[in-house]
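Structure, as structure tokens:
All protein chains but one are shown in place.
Per-chain numbering from 1; labels A and B assigned in written order.
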Amino acid sequence: MSALLKVESLRVEIAARTRILTAIDEVSFEISEGEILGVVGESGAGKSVTGTAVLGLLEKPAYQAGGRILFGGQRIDTLGEDALRTLRGKEIAAVFQDPLTSLDPLMTIGDQLVETIQTHLPLKAGEALERAGQLLAEVGIPAPRERLRSYPHELSGGMRQRVVLALAFCCEPRLIIADEPTTALDVSIQAQILDLLRRMCRERGTAVMLVTHDMGVIAEATDRVAVMYAGRIVEIGPTATLLVGASHPYTRGLMASIPDMRRREVELTQIPGSMPRPDAPVSGCAFHPRCSIAEARCSVERPDDVVIGPSRVACWFAGDTSRSVAR
Amino acid sequence: MSMQDTILSVDRLTVRFDASPPLLQRLLTGAGRRAVHAVEEVDFEIGRGSTFALVGESGCGKSTIARTIAGIQPPTTGAVSFMGVDISGFRTRHAALPYRRNLQMIFQDPYASLNPRWRVGRIVAEPILTHKLMTSGAALTERIAELLSVVGLSPADARKFPHQFSGGQRQRISIARALASNPAFIVCDEPTSALDVSVQAQILNLMKKLQRELGLTYLLISHNLAVVAHMADRMGVMYLGRLVEQGDAGQILERPLHPYTRLLLDTVPDPRAPNRSRARLSGEVPSPLAPPSGCAFHPRCPLANERCSREPPQPIRVGAAWVSCHAVEEGRLPSPTRENDQRPARTGDAA
């Protein structure tokens, strides 16, 4: 499989009042057709900024300051606004946390689907409506024909997110950027939506970049995962490998701090302190002040990526098995 | 369900919200009054020094119960008694003060739970000044510094404003504020839902440490079963306003009885077991405006029969848990989780 999306050394800066802050730096990853890549990290780690940059939707004061974004082998970060808009509607779709931001409250579900379909596909109104009905059925909405006449506020949160997925899929995009698509939903509905997303990707070969803060969602839906910390990818690799045997001390700490349903501990493993904010960057490895295996070198030199099996890890001691973190 | 030292007991608590259209519209269209059945006949007790967790999907009524217990949502019927006093009986604000001093609450959103225009010191001092436990002065300043140190902040933080802190630090400030009047009981409404996991671990550890050191009792409201597994001694599972199962948290999480609890537990993604295949909870929670007849869960329940759609189940005792389900009562429950379980022992009414 060739890479559908290729992000190379992406750097995004924010022009603050008096100085320039680095939001993300040296971010590189690929997504293949039909693959779901999870991007996980704490709030402010830069995961949403990465998604926004790929969509070409960075807004002032944030801007791309370096690197390249290639989609299907073609550079898209240098495209003009018009070309980008066409690309976003047809080839790349976006799904956000709050379905209401993606839906027009004054239009029926059917009208919105038909409008989107007709913008991108040469179909007559009747055919487009037919296709809209099919899509709603495909995303598991009961009584899809009647629902075409509903307004967004008449649907529950889970149903709305299904409609948003139908909208995202309606032009057969090759890539979907989903930013916390299930965060606002209950676990049972969340599982339904993730199943749906996974099924649609398998069937259509759509690639997905799934941005989330929830390791559960990562475990549930992704093939590979990129862990972001303070604007960088600290570890990227296959989900199964990474969740069970992570190499970066941050990923390991993150996994250890999740309470285990089956084992009740007196105290959870916690990572002390908090992630540095972009306005107070840390020298060397950004994780070193919180890291239990950090040495003098970590506070001075920024670690390069090391390849360990199928994974890529940015840590000076990634390959060093003698330095295992307490788990 | 007796305990040596019960600090809070909730007795047949029902909370309904009026969702009727405006009077004029009712008169014109002939529509009747409508009520949201937020909480229906809920019973439970919490022992001093323990943690009781309420879990369930959004809209199941768990937050309404938390607010009723915290005294900011009056019950429709039923009673909440705290340290032996019925909290709905207070006639004046003054009469309720001793109860309010002993019961505090921590909220979900660390960005909304602190007044953005107040300095941290003033926020933390509010309960102390409201209950006239101290007057402004050096002693108060010292007490604030002490409270901030207890939750892992620096005394100098008292001079800052909330926006200068991260989400986790703000939740620490909320905890410091909740501790300020030396309460015995803290209602924690989704205290870590808005936090990142590494910060969540810090806050949960802090809450446990405070419980050990100060003998606090917690009512924990959460949709996160892993958090509940870590924190709770006893738990209740809510569905559409009703408590469908309650008892020892370990037992329920290990051997859930109610079909809803089972499906809920099966739905939770486990980061330690990626891509496992499981049963799915299909459909959605029905509207609390028109709850289904009989057992509210029957439209989504794989074990439902005709009786379930007709007759609401009464709680029965099974081991250390109480469960409201006809299938459990009739022994129709499929076996996998029952092998080392005793036969359901009927002990009559739970109330």
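The rule is simple: a residue touches a chain if its C-beta (ideal position, glycine included) is under 8 Å from a C-beta of that chain, and two chains touch if they have at least 3 such contacts.
Here is the rule we go by: contacts and distances are computed from a predicted model.
Novice: Considering the UniProt annotation of the chain absent from this complex, which name among "ABC transporter permease", "Ion-translocating oxidoreductase complex subunit G", "Dihydroorotate dehydrogenase B (NAD(+)), electron transfer subunit" or "Protein arginine kinase activator" applies?
Specialist: In UniProt, the chain excluded from the picture bears the name "ABC transporter permease".
Novice: Would you mind spotting which of A:P61, A:P272 or A:G319 touches the chain that isn't drawn?
Specialist: Only one of A:P61, A:P272 or A:G319 touches the chain omitted from view, namely A:P61.
Novice: From the list B:F52, B:F82 or B:F107, which touches the chain that is not on show?
Specialist: Candidates B:F52, B:F82 or B:F107; residue touching the omitted chain: B:F107.
Novice: For the chain that's not shown, point to the residue among B:N115, B:S282 or B:N305 touching it.
Specialist: Missing-chain contact among the listed residues: B:N115.
Novice: Which residue from B:A125, B:V151 or B:V227 sits in contact with the chain not drawn here?
Specialist: B:A125
Novice: For a quick check of understanding: of B:Q25, B:S136 or B:S154, which residue touches the chain that isn't displayed?
Specialist: Of the candidates B:Q25, B:S136 or B:S154, B:S136 is in touch with the missing chain.
Novice: Which residues does subunit B use to touch the chain missing from this display?
Specialist: Given the touch definition above, subunit B has residues 67, 70-72, 93, 96-97, 100-101, 103-105, 107-109, 112-119, 121-122, 125-127, 130-131, 136, 140-141, 144, 158-159, 174, 177, 181, 187 touching the missing chain.
Note that only the chains that are shown with their structure count from here on.
Novice: Taking the mean of the C-alpha atoms as each chain's centre, how many Å separate subunit A from subunit B?
Specialist: Distance between chain centres, rounded to whole Å: 32 Å.
Novice: Flag every residue of subunit A that touches subunit B in the complex, lowest number first.
Specialist: For this pair, the touching residues of subunit A are 42-43, 156, 158-159, 186-189, 191-192, 195, 213-220, 239-240, 243-244, 253-255, 257-262, 264-272, 274, 277.
Novice: Tell me, which parts of subunit B touch subunit A in their complex?
Specialist: Listed in rising order, the residues of subunit B that touch subunit A are 57-58, 166-169, 196-202, 204-205, 208, 223, 225-227, 229-230, 250, 253, 263-265, 267-275, 280-282, 284-285.
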